[in-house]
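Before any comments, here is the structure.
All protein chains of the complex are present and in place, except for one that has been dropped.
Labels run A, B, C, D and E following the written order; every chain starts at residue 1.
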């Protein structure tokens, strides 16, 4: 088994899980789905630079094999942005729940009267 | 010299990894939560400690770099690991006390009550003016 | 020799991670899962140290240090959630 | 310039009227009348030139790229039409002065009227077909406003909408027709187009052009079957009916046919469609008019009929027919406007327009009756009025027109139409004014004042004059206009009452005689006619629109439901479909780059990741468990980054993970613990299929990409210049703070905004509904009473300085080794959050010395200021600079502006993270406090 | 002196940590680390009220040595238990250890030590702060174990936190 296959299949599993959860009906699941999706995307972006083992992009004279630094920088930016978005989404969905009494993503804002089985 | 160093390093590596593995094995095979809690402490202390020593020695002998900062990892772990264990134990005590379904007692049975008045802090908030409550000051 | 030892050690840690994973998945008590997660973090630190040795550079030290420092924060938070519900009060 | 004045005068009046909205009615009328009169005077001053062939023209470039210029001309046809518009407009303004009741907003009424007048003048004067379209649609709009003037009446609103829908819709067809016409003719300049008849008629687009143009003209001129809006437009005030819906606007269609006659007419298509439509309309309108009882309805249908007559004449395609049509335009304008005003007077004085409730008015309202009878006679085509002459001309032309090979068809039908016209006209004249005295709601009506009486009287006189002195009054104009229509020389026009005994006279006489007979036995005929099924166009139209709206609303509503699940499913489906399309079409094969074999450790990590992902999905409603599994994924990600040579990423991943988990736990606390499942198995299966396909797709893309060899790219430059140009050995960090510092600036701004948005979201959460829900919220779980476990608290106190030290270290070395401002800031934040966790919110908050807002603001400003600093040195924004300095004792060290930038980054990150978590942590407490404040008890 | 250096021990610790992190001992590093060692304790002062006085003399070093030794020994013991003792034969016990230490810092340190030496995990403190609940994995004689904890660790800690 190659490392590339592992990474690609991991991306596949994460994306599938992410999409499935994002399509669920409650905000928390959707947030989890987005988190999985963002892991997958980060991994994907990272993988775009091809996989290099144990050759970090720290400049030294004469070093020729090293990981592509640019995708790493991009992923870093993406992680930060994703974090901001996730934080906002979590708090927004919480606030929406507090305001409407329902944590479902669908439907209009009318408070839904339902008995929680939990 | 280098052969001896190699042997020492290899031994430390195996020792550390072995303890880490034993710790995790304990986590799997010991009968209940409180017993399992003893497992990770192994990995934390001697297991990781040995590995870190091996790392120090390795970089010293192989690359001629004198690195000691691995010791810092140990320092942090020595500070944090007991706290984690303490909190997990509290979770266990609490869950047992409220009768959570999936929370069997330790094989040591339910904890005895302290001799003085009152109960353990998990079940009764510490009153003011005693050491256990300083946090609230 | 060291090379072999390194790989054996890495294998041990990997095995340990698997065992942690099993306990994490299995439970049954919440405490068990948290212990398993905490142990996983410890083993991950060990793995990072080993990776650093295998690769022959110590640039990974910070990651291990950071993990040692903050790994316990999430453990505590998980515990506090069970104990108190609200983790910051 | 005069033309420009002509065009602009009404619009200036609109502005003036709006400005003097609250002034007296007299002033309003003066303004409007002055505009019309001024326009008329200007027009007359140019009449000589227009008639003599020295056509006044003006062209102002407007949209040269489109070929739409403000090009005006005053050819005889335009002169005729503009004269009608302005002349009748003037009279209508005067009439309206008397007509509108006190208190009605004259300014609004007259400004709409002037808007309409301007648009009509525009249509008449346009020498550019696109320009004409502009004015064309404006007339529809003005008509909409005027019909709906009495906004409280349902029929006014509905009539207005119907008129706008039909004429506006026709106008849209006309747009298409005109643009196509321009394309076929090669220009939008009317003068040019008129010379390109051959090119246009030979074009394959000709039928389309014709049909589209006719659609515009027929809807505007209420030709069958688009006629139905016109009777309902009668809900407008009578001056409007007189002006728009008889004299001018409805004639725009006829005008258009005349205008485009040289280029469109003369073909089989033209003849067939236009003649038949006109004939049908003429008959239909006349037939219906005969059996209506509302005065304005009679006039409306008669208008339809008369418009049909004109259209039919233009359809004949001969010069003489054109002359007849042009002359009839003038005649009809005169008598029909007079009649509408007359009907308005009757309505005004008696309070009703129902013919059955009126009669014998000649005795009590002699002046009104006189002009009414005169005008009605003109409409009936009786000598010696102008209507007679044009009717004769029509009959004459129809007498030698073959339709479908039948020589008698057209003459017979035309005679029948003449018969019906005479009948309804006579009915109007006789039933209203003679016979038994019936005066509607009013006991003793009387002739109105001069304001109401003078305008129709003048028009009636004109109708009479056109019969008596046709050549003097209209001869040259009609001749010149006809010539302009046909594009040839002026026809040999002889307008006179007496042409000798010819077929037309016989037909005409027969028709009038038959009409008298018909009226004599009106009752049985009317009873018969009442049996003819008459579909109510308005009801049909309204029902059709209502059904359309209901259907569309249902469809649109079904499509646009508030469902995030649907939004996302569609988005994923679209992306998938497109991806598959590309893959199927071109194939996405894996490349040939040698793969790296995976170590057992990697396989184990992979297994852990996959298992954790599956567990997260499987644990979906056990939220706490799902979070624990998310932690595992984060851990494996960090390990993967380390293994794959990305220490910076690993550090970031580890730190972000912790903060995210804290955030989610905080939120989770307030969410319901284990909610019931929402979706049914089929739904889950369906989602699962999308998910699986998406996963496979992205995974395959990654695989295909990773197995392709690397390409030389810009990152080589980054590597080579990192140390020499950026002053750091950590290429990733140098990229972030130097090569691509602009990205980083954007990124911290994103974080800063997130912080602000979160604050804005949470700050008011303690009040209102959310606050009440927060206060009422009780956890289902039993909790331990201990808030701050001692050991934990003690450990965090020791950890704080240590963590801050580590953070500072990571910050300072970031440029050369893994680390940097972002990670450092996260470490700082975690160190402080740990205090919150251990010692509680209030305790920590009191001891914290800096606000999140200040941090975010200062951070962005520091970063921006660092970037701006380079401007001082003449370098572009965000240019970095660094140097190695030597201090005694301390040794060599490096200072880089990038580090200052990184400081800004750190501030913003710290501010945003603390904002998110600290704010979230305190809402429950704040809600409790708000309650205490609200209810002192 | 006090104002400039309120917590010499903490400052020293920070300086050492800094140097360890920097992985080299240079004048520049010492200066920079020194700055942090001075600033951070001051900055974090409010977060740690009533910092206890500790003696970092021989008592402390001796304590450290004993703890390290115990950790190593106990590790092997516990490893043996995990590997070869059947679950049914484990003699897991709860121990209630009465404590005489009075500052929370000291109690925490004691509890931490107990947890770090494998085989025992300190699980809770009593609400009045006078007992420590310790879980032991395999203990024959509970009283003896309690006594061992008290003599071996607590008395030494009492000397450190004088």
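To be clear about the criterion, a residue touches a chain if its C-beta (ideal position, glycine included) is under 8 Å from a C-beta of that chain, and two chains touch if they have at least 3 such contacts.
We adopt the following convention: contacts and distances are computed from a predicted model.
**Q** I notice the complex is incomplete. Of the names "Monovalent cation/H+ antiporter subunit D", "Sulfite reductase, dissimilatory-type beta subunit", "Cytochrome c oxidase subunit IVB" or "Glutamate mutase epsilon subunit", which is the UniProt protein name for the chain that's not shown?
**A** Listed in its UniProt record, the absent chain's protein name reads "Monovalent cation/H+ antiporter subunit D".
**Q** Considering all chains of the complex, which shown ones does the missing chain contact?
**A** Taking every chain of the complex into account, the missing one touches A, D.
**Q** With the missing chain put back, one of D:761, D:812, D:838 or D:903 would touch it. Which one?
**A** D:761
**Q** Can you say which of D:41, D:509, D:540 or D:582 touches the chain missing from this structure?
**A** D:582
**Q** Tell me which residue among D:67, D:465 or D:688 touches the hidden chain in the full complex.
**A** Spelled out, the listed residue whose C-beta touches the missing chain is D:67.
**Q** Can you work out which residue in D:157, D:775 or D:848 touches the chain that's missing from view?
**A** Residue touching the chain left out of view: D:157.
**Q** On chain D, where is the contact patch with the chain that was removed from view?
**A** These residues touch the chain not displayed: 61-68, 108, 130, 133-138, 140-141, 144-145, 148, 151-152, 154, 157, 160-161, 164-165, 168-169, 172-173, 175-176, 179-180, 182-183, 545, 549, 552-553, 555-557, 559-560, 562, 564, 566-568, 570-572, 574-575, 578-579, 581-583, 585-589, 591, 698, 701, 704-705, 708, 710-715, 717-718, 721, 738-743, 745-747, 749-750, 752-754, 756-757, 759-761, 763-764, 769, 853-854, 856-858, 860-861, 864, 867-868, 870-871, 874-880.
**Q** Mind listing the chain A residues that contact the chain we can't see here?
**A** 22, 27, 30, 34, 37-38, 40-41, 44-45, 48-49, 70-71, 74, 77-78, 81, 84-85, 88-89, 92-93, 95-96, 99-100, 105, 107-109, 111
To be clear about the criterion, only the chains that are shown with their structure count from here on.
**Q** Can you pull out the chain pair that has more C-beta pairs in contact than any other?
**A** A-D
**Q** Starting from the mean Cα coordinates of chain A and chain B, work out the distance between those two points in Å.
**A** About 31 Å, centre to centre.
**Q** Approximately how many whole Å separate the CA-defined centres of chain A and chain E?
**A** So the centroids are 40 Å from each other.
**Q** Using the touch definition from the top, which residues of chain E touch two or more other chains?
**A** 17, 21, 104, 107, 111-112, 122, 125, 129 - these are the residues of chain E that touch more than one other chain.
**Q** Which residues belonging to chain A are in contact with no fewer than two other chains?
**A** 53-54, 56, 58 - these are the residues of chain A that touch more than one other chain.
**Q** Can you name the residues of chain C that touch chain A in the complex?
**A** 51, 54-57, 59
**Q** Chain C touches which residues of chain B in the complex?
**A** For chain B paired with chain C, touching residues are 6-7, 9-11, 13-14, 16-18, 20-21, 23-25, 27-28, 32-33, 36-37, 39-40, 43-44, 47-48, 51-52, 54-55, 58-59, 62-63, 65, 67, 69-70, 72-73, 76-77, 80-81, 83-84, 87-92, 94-95, 100, 102-104, 122.
**Q** Quick check: in the complex, which residue numbers of chain D touch chain E?
**A** Listed in rising order, the residues are 790-791, 793-795, 797-798, 800-802, 804-806, 808-809, 812, 835, 839, 844, 847, 887, 889-893.
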